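The other protein chains are all here in position, but one chain of the complex has been omitted.
All chains are identified by letter, namely A, B, C and D, in their written order; residue positions are counted from 1 within each chain.
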Amino acid sequence: MDIVKDIKNLLAGMGITGKHLGRHAITIQYPEEKWTMPERSRGIVVLLSDKKTGELNCTGCELCMRACPTGAIMVHAPRDEKKKRHLKAFTIDFSLCCFCGLCEDACNFCALKMAPMYEFSTDDKESLTWDMKTLQEIGRDVDYVDTRKKKKPVKKTEAAKPAGKPADKSADKPPDKSAEPALPEAKPATEDEPTTDQPSGNETKEGEQ
Amino acid sequence: MGLIKKVPVYAERIPGGSLVLTTLETVLHQGQAKSLWYLLFGTACCAIELMCTGASRYDFDRLGMIFRASPRQADLIIAAGTITKKMAPRLRRLYDQMAEPRYVIAMGGCTIKGGPFYYDSYAVEKGIDHIVPVDIYIPGCPPRPESLLEGCIHLQEKIKKQKLLDWQEK
Amino acid sequence: MIWPVAFAELRPIFDWLYDMVSSTGLPEPWLSVVIYTGLGAMMFGVLAVLALYLVWWERKISAHIQQRFGPMRHGWHGWYQTIMDAIKLLQKEHVDVATRDKFVFFWAPVMCFVAAFLAYVTIPFGEGLIVADLNIGVLYIMAVTTFTIISLLMAGWGSNNKYALLGGMRSAAQVVSYEVPMVASILVVVVFAGSLSMVDIVRAQDGMFYNWFIFRLPFGPIAFLTYIVAATAEANRTPFDIPEAEQELVAGFNIEYSGMKFAMFFLAEFVNMFTVSAIAVTLFLGGWNGVFLPSWFWFLLKTFAVVLLLMLFRWTYPRLRVDQLMEFAWKFLVPLTFANLILGAWMKYAGWYW
Amino acid sequence: MPDLRTEEFVVNMGPHHPSTHGVCRLILTMDGEKVLKIVPVVGYLHRSLEKICENRTYPQCIPILDRFEYVTAMSCNYVFSLAAERLAEIEVPERAEYLRVIMLELNRIASHLIFYGVTAMDIGALTPFLYGLREREMIMDLFEMTCGQRLTFNYIRIGGVAKDIPAEFIPYCRKTVSVIREKLNDYEGLLNENPIWLVRNKNIGVLPPDVGIAYGVSGPSLRASGVDYDLRRDDPYSIYDRFDWKVATRSNGDCYDRYLVRLDEIKQSVRIIEQALDGLPEGPVKAKVSPNFKPPEGETYARVENSRGELGVYIQSDGTKKPYRVKTRGGSFNQLQVLPVIGTGGLIADLVAIFASLDIILPEVDR
Partner (left out) sequence: MTPDELKDAVAGKLGDKMSLLDTGRMVPMFEISAANLLTVAESLRDDAALKFDYFCNLGAVDKTERFEAVYSVASIVHKHRLDFKVILDHDHPEIDSVQEIWPAANWYEREMWELFGINIRNHHNLTRFLLPDDWDQGNPMRRDWDAPDFEKLPEL
């Protein structure tokens, strides 16, 4: 009986949609609750400052500018008589940037980082070119690990790190649940709906063992 | 539209008219801002993020935004993706087909200035502001869904701040 | 002044209103005109608000099927979202296409809107809550709902757009085809009730729920199912929404309409959905019959249940192709409903029914 | 009535149309609802990626080529890296190969989920679209925690991958694949046996195997016609030979089979990912590659199987740090070519179904 089978299948489809009708939504209600971006998220490029002195880490080596595939980064760092570079200007045009992260990889001096920020819509096209000062201001509270070899003893960077905020990129350490940015905790997860669950700290530890 | 453009002119003449005008202004602009129906206009990568924003996790419908396939019924073009020189006249045409009041969001680097295709490309339009007036620029390549939502909320705030008298100049 | 309506439950309010109006000292014919106009306006207002809330409801239901929230930010769970939509649509520019047919283009949405509301004259919302208990109620409804096709066809033709034309033609073909099984399945009910009047049909289902026509085995359920299928097609909803099939015809017949004219089509679609559900309730599900609660509450409850069913259809099923749609109507539904009708009539004659 | 003829008319479907998946324009000559002739007009998304790559260094080409096929950008990353590695004869570390396979297969699932949703939407069902994207979000989470972006990854680099996976990747990945495996029941329950879905897809747009081969159709679209050809097995790359999986094929070559093949592929990908997660070795994730990567002179054409078929990159190197010529080839390019052959004669609704089932996306065509 074809028709009986057809009706059965039609009802089965309705059953699936009807079943979902009773479930809790998985929506994150954006302005009120926000998705915690993973630490590696490539939001915008910021300039990092030294944690002690507050000065920019950038030495003006122009490596990021050479690495940029879109020509978004402009570094102006003329050399003086002693062949030493002085950083005069550093601008990033976010309308050209393709958020590939090559500049971050190219930088040897911990001078720039892609920070997990995304809310920067504007109604003025020109204001998307950010100069050194803006980039530095935004980069001030961005956490990072100092991997520069020379000058800085390792102890200092350890101490400079705020407690409970492992800004560890190596990912070998078990993630601290309180400050693990990769764990999206925006939604209260319900038990019956697996999609809504995000990995919790316990599971992470289980998986590692 | 024609009538509404004249309302402020007449309202100013009657006593207490400005009060009526402000109330009217608020109501009308609230209506515009809270029901932005967007045109399904996705060309490239950003279109996938536009789809994701409409999907369950981010849900455009929360902001009162639903998609319309016909430009006549849409209030907003989200130009999602690269606009090439071949596509540019079509974008203009779609914009012209839309009914006033209409808004444009430039989503992603490609629409703002050409993005990754600014240099060395012979086919990409370097910014859609040469073609249509843009209200909000959202950088990103592609922007995250939250960026897009933030841009839309930004646009809503912008609409609410409009004045009825501005319409006459448009 | 002769009341055309037996508004039993609202009688005190109407009496008070009547006193108010008559105290102004209007002469009799004008008094009637004012009262009728007022009634019409009231009906219109109620239905417009109802349609707006159906839109909101559909958005919420679809959202929850898809595990999202739907309108959330404007009021509690977005309760005034559709009102904002209406305000926006009111101020949208009316784009008049240069190549349109002026007359047809202008009147199509108006006609669609009016046709959608006309059916409510004979729908009993509750015990005595009916505008006019016509003795040809069913016939009237069948005649009036068919106006919608003409308006869609007008919209398709008047827009002078190929997609719109295809949409208009599709809708004409579709509605004409599905009218036949729809009428045939309704006729079963008419045969059993022995009357065309909507009130009489509801009265014939008095008592407990097993008296409803849907439970007249075996033809009751079949008639109900065929009616629901045909009604979904009549209301242009998925899986039969080919006139505005978004993926094929962009927006179908309403592609060139903007602003309030589009809103008229949009609201008419939802009013139509409510109409077909209300008819289904009246004919098959016992109308206002129910226990304990007021009659209009039962009626609305049942109607919203049917509306929910239609919404579930829409958000579950894919769309049929236009020729498959016709085949389904003519090769399957029409023979089935006619066989059902003959069976029903014969059983009624023989008295062999439960 | 042989004399009764209606006038033919021309409809422009696109470049902006809900069901052309982007910006394809089809000029349709129609007789009523029937499509008599299809002329695809492409180029609305021609962004001259190849020209841009000529003036970029090899590492810089990868983010540019991310935009070539953004739905499965991982395989774009991969195919370019593969070609460059073959040019310079670089050995990739073991762990990197495993990570690449995991990422490629996750991306294949993500792409097929988009296919599932978009096809259903083109046929008229909206809910499957959202269900498909819902599970895709979990995969996007995985990508974001690993490489930082949701769509344009720049993760697979020449000589390995950019970064090692974070610690929470493996448990979340296991959960994702198990959720997808479970949700496949929902997907199948919604559409597979649905009579409306069957009449809309069965025996529609039948692609005979010889036509498919002649027109260069590849991937799931070709396998649905019964041609057992999968580059993962037949032109081996990476480490697919270490896993136990099957090439999904069907025999009818209609829209329905093309749909089923893709659902089968999701199941196979889930199997591959689970095995790869089990066997993931420790070690470095990137071979030593100089920042000024300069392959020796030479040329190669590398091709991989992505979710739409054969994704190929031809690189000609002249020994400098910039490729002399990059030519890309996407599966959709050939699938759009075959659309007029199998789409003519059907109704416009069939055309939409065929277009969707071939899984054409336009950046692959226009580049």
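In this section, contacts are C-beta pairs under 8 Å (C-beta built on N, C-alpha and C of every residue); 3 or more make two chains touch, one makes a residue touch a chain.
Keep in mind that what you see is a predicted model, and the values were worked out from it rather than measured.
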Identified contact with the non-displayed chain, of D:D31, D:E182 or D:D235: D:D235
Listed residues D:K202, D:K288 or D:K327, member touching the removed chain: D:K327
Residues in subunit D touching the chain absent from view: 42-43, 46, 48, 50-51, 54-56, 86-87, 89, 213-216, 227, 229, 234-235, 297-303, 310, 312, 314, 316, 324-325, 327, 329, 333-334, 337, 366
Footprint left on subunit B by the chain that the document does not show: 84-86, 118-120, 122-123, 126
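Keep in mind that, in the parts below, only the chains that are shown with their structure count from here on.
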Mean-CA-position distance for subunit D and subunit C (Å): 45
Mean-CA-position distance for subunit D and subunit B (Å): 31
Centre distance in Å when subunit A and subunit D are each reduced to the mean of their C-alpha atoms: 27
Sequence positions of subunit C contacting 2 or more other chains: 63, 65-69, 72, 246, 250, 315-317
Residues within subunit A bordering two or more other chains: 10, 13, 16-17, 25-27, 29, 69, 98-99, 195
Touching residues (chain side subunit A, partner subunit C) in the complex: 10, 13-14, 16-18, 20-21, 23-27, 29, 193, 195
Subunit A - residues contacting subunit D, complex: 5-6, 9-10, 12-13, 15-17, 26, 37-42, 67-69, 98-102, 105-106, 114, 169-175, 180, 182-184, 194-195, 197-199, 203-204, 206-208
Interface residues, subunit C side, partner subunit D - complex: 62, 65-68, 162-163, 166, 170, 238-239, 241-242, 245-248, 250, 315-324
